[in-house]
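A protein chain is absent from this complex, but the other protein chains hold their places.
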Amino acid sequence: MLTLLFYNKVESLKVYHDITEIKNKIYNLKNGIFWLDLVSPGDEEVSLLKEVFQFHPLAIEDCLYRLQRPKLDEYDNYFFMVMHAFSHHSAKEPVEFDAFISNNFVITFHWAPLSFIDGLVDRFVKNPVVFEKGVDFLLYSITDALVDEYFPLLDDIEDRLSEIEETTFKHPDRHLPSRIFDIKRDILNLRKTLSAQREVFNLLLRHDFPFIREESRLFFMDVYDHIFRLFDTVDMFFERASGALESYLTVVSNLTNEIMKVLTVFTAVMMPLSLIAGIYGMNFKYMPELSWRLGYPFALLLMVLTALGLLYYFKKKNWI
Amino acid sequence: MLTLLFYNKVESLKVYHDITEIKNKIYNLKNGIFWLDLVSPGDEEVSLLKEVFQFHPLAIEDCLYRLQRPKLDEYDNYFFMVMHAFSHHSAKEPVEFDAFISNNFVITFHWAPLSFIDGLVDRFVKNPVVFEKGVDFLLYSITDALVDEYFPLLDDIEDRLSEIEETTFKHPDRHLPSRIFDIKRDILNLRKTLSAQREVFNLLLRHDFPFIREESRLFFMDVYDHIFRLFDTVDMFFERASGALESYLTVVSNLTNEIMKVLTVFTAVMMPLSLIAGIYGMNFKYMPELSWRLGYPFALLLMVLTALGLLYYFKKKNWI
Amino acid sequence: MLTLLFYNKVESLKVYHDITEIKNKIYNLKNGIFWLDLVSPGDEEVSLLKEVFQFHPLAIEDCLYRLQRPKLDEYDNYFFMVMHAFSHHSAKEPVEFDAFISNNFVITFHWAPLSFIDGLVDRFVKNPVVFEKGVDFLLYSITDALVDEYFPLLDDIEDRLSEIEETTFKHPDRHLPSRIFDIKRDILNLRKTLSAQREVFNLLLRHDFPFIREESRLFFMDVYDHIFRLFDTVDMFFERASGALESYLTVVSNLTNEIMKVLTVFTAVMMPLSLIAGIYGMNFKYMPELSWRLGYPFALLLMVLTALGLLYYFKKKNWI
Amino acid sequence: MLTLLFYNKVESLKVYHDITEIKNKIYNLKNGIFWLDLVSPGDEEVSLLKEVFQFHPLAIEDCLYRLQRPKLDEYDNYFFMVMHAFSHHSAKEPVEFDAFISNNFVITFHWAPLSFIDGLVDRFVKNPVVFEKGVDFLLYSITDALVDEYFPLLDDIEDRLSEIEETTFKHPDRHLPSRIFDIKRDILNLRKTLSAQREVFNLLLRHDFPFIREESRLFFMDVYDHIFRLFDTVDMFFERASGALESYLTVVSNLTNEIMKVLTVFTAVMMPLSLIAGIYGMNFKYMPELSWRLGYPFALLLMVLTALGLLYYFKKKNWI
Partner (left out) sequence: MLTLLFYNKVESLKVYHDITEIKNKIYNLKNGIFWLDLVSPGDEEVSLLKEVFQFHPLAIEDCLYRLQRPKLDEYDNYFFMVMHAFSHHSAKEPVEFDAFISNNFVITFHWAPLSFIDGLVDRFVKNPVVFEKGVDFLLYSITDALVDEYFPLLDDIEDRLSEIEETTFKHPDRHLPSRIFDIKRDILNLRKTLSAQREVFNLLLRHDFPFIREESRLFFMDVYDHIFRLFDTVDMFFERASGALESYLTVVSNLTNEIMKVLTVFTAVMMPLSLIAGIYGMNFKYMPELSWRLGYPFALLLMVLTALGLLYYFKKKNWI
């Protein structure tokens, strides 16, 4: 699907979805600036990139062939930016988000609908002031919204982590490790994405890009700060996930200990009692106790005392 | 709450808390320098930043939206600094501490009362000499006091660590790991904060900031040294916490060993005795020992000797 | 074997395999460009490098002596590039792939047949357009094809990894660790190769090489992107393999736990029953229960109740 | 205590300890060079730094407030160096060693007596040639001696390490881990110190310090080499200490194995024998074996054969 937000001072902001109208609008462009968003475009729509805008085949190939790492390539009179976006529509899996930026347009390209894009379009239609501020501020608004979508994702991971951490010490079951490994992998993937994305903004800030005015640098710096904070958080999540696994292992090894203690106490207490019973079960002719009037109670008493003695010993050892 | 410390050569230092007076003072400012501290400010107080000082919306947003990483942003005729402070009032959780620095003022902003700020105000009221030395020395005094607050915090962590280390070898209980993981997380958080804060001062020293005179660099270098030393200490704490966990695991695995030995010795000693009793409990018609006069004492002696032999064997094996 | 693809505007592309023809062609070369591929060459064929092209003995030695690290050496009027290739013919083991690049030729050298080279020759014969675009685009086509061969290799590793991960939690057997160590080694080797290869392309892009035109840089950048993505993937594989080993160890330690529980429950339930039987097997004269009419059922009942009580206790402990 | 070594060509080297004489000497200084050493100075002695030499308050504060990281600060016409020294007097704990270097003096400051300083004073008194070579060579002699004191310290750590390594495989007792953790901490502390100290000399060599002549650079390079070698050695010690802990853990886990085998063999051999005894202890009326003439020997033989069979099985399993 195509969405063109076309702005000039006379007509203010207008929205177009029809490809013929869009082509028309672009060919007769003077003085305006526009944002064209392509979501899961068909072949004819993709061909706009090649035929109307004449972008480099390698950049177009990067759009079509997924999944690129976040990066920033400079071409002759535009630059090409790859980011990873997340969306309410497609939880968890990153969506490649490509952007072409020139002196009077931003073109964005993605293979899945993105909630933050829908939100932005609505916002711009209501209040087109962003377009007055120029192409760099438009790009800032888009990337800022893209990065803001990471925060709920991280909250989600934090919830899962907290639940895992609680479970570890309360009800460690043997499915916990596989849950920890799952979350660790999610965190590592996110960390990789954020690290490359941070690099992209770092480049955007350090390098002197033609369509980014000095006064807009501060805004991109703010996005960079957000990414940095996300990265810090994800880093800390990784430490916590590793800690959860270690905790689980100490819990398991404590449990083994516990079981061994129960086994040892049981065995050590029962065996002497069985021996006493065994002794008085021997068939020797001459065993004085056997004919004692109180032989039986005496044997039982012996057993009880032995048991109590052993239990006291293990109590002192802090095993029970 | 607002606190304005306003200084000029004629009137020396005066303190104001009322917003109208403060606005008045600032608008009619000539030749003086001042420090304005905003703690948990209300909307009207926050609006000072925007309307009176006309700071950049992004910097104001950073103040309002917590929690920023420590950083240093340069704007047209002021710079904006984010640090993390700790306070007796709010133990353990870092408080974002923001500062705007210009050629004749320092404005600080924080959402919680900070004990070191109260102390500084008292000190400056008694002895306003700092204000004579200029805005950079004022900033140094504030940041130096902020960093000094970290030391008791670290002493506190060191106490907890020492207690954990002692417990590990003396009374390892199964709640120890979770205490170690807690302290490790606290240490990691502190380490992150200090690392970013070190970066801020590094920037302040390397970069040529307009309001920091060459002769004040040495003072900021001293703060930098303190942060570096704190960082070193925290680093060492992390190693110690990791060591404590490893220790705990070796203690637990030694304990398992110990339990296994007790179990093995018990089992290995009792089983043969039970077998002897079992043998003399068999009902064969022709068992000569059964009719021996001393058959019973003989059997008991056999048991005692067997037991002693086995105990000697385990003694030699160093198991008991 | 030798393959010469010789191109000039008049004759278009021609293929030669005979060494005498090839020498002839090269000596009488004007205006054309060519690609000469040497695969497992004999002594006479190798001597072309020395006698006809007069390459540096160290570069020739690098070709002959395997296995070099990927690298890029600049000589007076050519440069020498070492890469690692993979092939359908020789699965898994990397094949050293050497290339000499000058202003009008590319010479490639390898000791094993490579499927992607065969594919390229076929493609160029059908469509010689690449040769029109110059030596740098020819080199790009070759290296792009070389790098594309890594993708199926990684898919293969991913399949093995996924199988291992599934096995870990479902049927962990004791041969799993050695399979994990095998895959880890393969991954590490691949990682090393890719890391050096990435460095080679980085050099090619940063450094100003005489035969690489500015407009071709973008194409080599694309190859560099692919290598980077491969590297990222391999990195993630390494994390997964490490995770699989950790998983296996937690599974084993859980299993030990499980076994211990079975042992403890069995022992703890059976021992008291045996004790009861032992007690009623004692030979005391005065044991009232022995002459009870329902003594035997009573003893059996006692056993059943004891057993049930203990099982209930272990049930509550969540051990069964 | 104060020690002044004052040198000029006319009077050669003279030593002073009295503060009034020292002040006198310094105020009337022409053409000479001197070394002033302050060890655990009293207030009046410390005040020399402030009043006579007018050093920066921050540098003086660094002297008084311990313990600084090794560092190098440049002031207007002197530089200030912090190192860590070790001494026979105060084994193991590092002593902060501060030095002020100017064009005609070196002033050193430390809170504990240092054996290498005493040695140097003796040496210089006997042979004042160092003072002829200038202030940089004097500084070199002091720092070289300081660094040389690290070598016996490392020998000591190596002895402890070797003893631990031997013990690990021969008589692993459960106090070993805590000894390993102790030595690891000592090594880590030393590593931190050496790393910062290396940085100081690196700075001294790279940076163009006014009082260090080009021809003396080689000598400081030699000290730098020594520190680098110490650092390498300490690094290797750390690896060895980590290895010792790992060794200990494998030894313990092997021991657990061993104990389990003993338990299993004992249990598996004794239980069947007990069962046989139990069977012939049953009270069935019709049990033919019971009335066999050789029933009892037969039962004993059965037991012996069963035991031998099981022992043979475990022998084959390599458990005994």
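A, B, C and D label the chains in the order they appear, each numbered from 1.
Rule of thumb we're sticking to: contacts are C-beta pairs under 8 Å (C-beta built on N, C-alpha and C of every residue); 3 or more make two chains touch, one makes a residue touch a chain.
On a predicted model such as this, the values are computed, not experimentally measured, just so you know.
Here the missing chain is touched by one residue of C:121, C:188 or C:236, and it is C:188. One of D:15, D:52, D:125 or D:236 touches the chain omitted from the figure, and that residue is D:236.
Taking the complete complex into account, C:249 is the one of C:29, C:46, C:121 or C:249 that touches the chain left out. Contact with the chain not shown here comes from a single listed residue; of C:28, C:77 or C:178, that residue is C:178. Contact residues of chain D toward the unshown chain are 169, 218-219, 221-222, 225, 228-229, 232, 235-236, 239-240, 243, 246-247, 250-251, 253-254, 256-257, 260-261, 263-264, 267-268, 271-272, 274-275, 278-279, 281-287, 319.
Within the complete assembly, residues 56, 58, 61-62, 68-69, 71, 73, 75, 174, 177-178, 181, 184-185, 188-189, 192, 245, 248-249, 252-253, 255-256, 259-260, 262-263, 266-267, 270-271, 273-274, 277-278, 280-283, 287, 289-296, 299-300 of chain C touch the chain that is not shown.
What we mean here is this: only the chains that are shown with their structure count from here on.
The minimum number of touch steps linking chain B to chain C comes to 2. At the interface between chain B and chain D, two copies of one sequence, fewer than half of the residue numbers in use appear on both sides, so the contact is built from largely different positions. Put simply, the chain farthest from chain A by mean CA position is D. A separation of 42 Å divides the Cα centre of chain C from that of chain D.
Multi-chain contact residues of chain A (touching two or more other chains): 253, 256, 260, 263, 267, 271, 274, 278, 281-283, 287.
If each chain is drawn as a node and touching chains are joined, the picture is a simple open line.
Here the touching chains pair up as A-B, A-C, B-D.
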